[in-house]
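Can you read through this structure? Questions will come right after.
For this view, one protein chain was removed and the others were kept in their places.
Here is subunit A:
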Amino acid sequence: MKNALAAEWLKLRTVRASWGVVAAIGSMVAAGALLSWLIVQDYDSSPAAEQAKFASADSSVVITPVVQFLVAALGALVATSDPRLTALIAVPDRKRLLAAKTVLVAVTSVVLGAVALALSIGTSRLNMGDRPPPIAPWDGIGDVLPWAGAAVLSILVTGLTGLGLGLAVRSTAVTIVVVGVLLWGLPAITPMLPEPWDVDASAVMVPYLVWEVAGVVEDPPLAPLAAVGVLAMYVLVTLGTGTVTLLRRDA
């Protein structure tokens, strides 16, 4: 397992696309920091009545969906970037190969997600200073931890979802399209459904699940633990399908 994991790590860090994903996440953090700073400048130059209507200057809320998508793309790359023939000649034990890929994607997703969230929340905090709500939505680190934890969990889930889909469909492009539909396409459609399906369907979409897991939604359709369960189902279904494909199909 140690050798298989070392090989997967080497594979991941020796293709340009991986570093492209990391650079894109870094760019999003920087863009988020700039956006947060611009909101604060606008806030400071606005009259008090308008200041009360300002949105939060916390950029982590803006960048999280993009980081989810980028990490899912990374998961897809781990699944599809090498021809299966070569990978299986080197590591013919398919369960071991799958375990190595899963551990690598899980660790990478959590690290990238945690670093992106920490930098984003940190720069937002610096920009917001001691300004009051609503532009500064939280007082201290304790207030933001549930949201940050839920966001990192969702990033882990999308990374593993990308891996599972990639193993199942064996195409980076198709995987990225499906992830885009799951993260952005369907959540844009579900609020347009007739009642009560609009609420029920939206409640199980990844962007809403993050808020439900964080427990910061008033009267949420799903309790935090139930929302965690739904996120786990995303992994179970996609990674399960990918596992069956890898274990049963010819290379």
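Heads up, the rule we're going with is that a contact is a pair of C-beta atoms (placed from the backbone, for glycine too) under 8 Å apart; a residue touches a chain by one contact, two chains touch by 3 or more; residues count from 1.
Heads up, the rule we're going with is that contacts and distances are computed from a predicted model.
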* **Chain left out of the displayed complex - its UniProt protein name, from "Acyl-CoA synthetase (AMP-forming)/AMP-acid ligase II", "Spore maturation protein B", "ABC-2 type transport system ATP-binding protein" or "ATP synthase subunit a"** => "ABC-2 type transport system ATP-binding protein"
* Per the touch definition above, residue among A:D42, A:D82 or A:D198 touching the missing chain -> A:D82
* Hidden partner interface residues of subunit A, rising order -> 3-4, 6-7, 10-11, 14-17, 81-83, 85-86, 88-94, 250-251
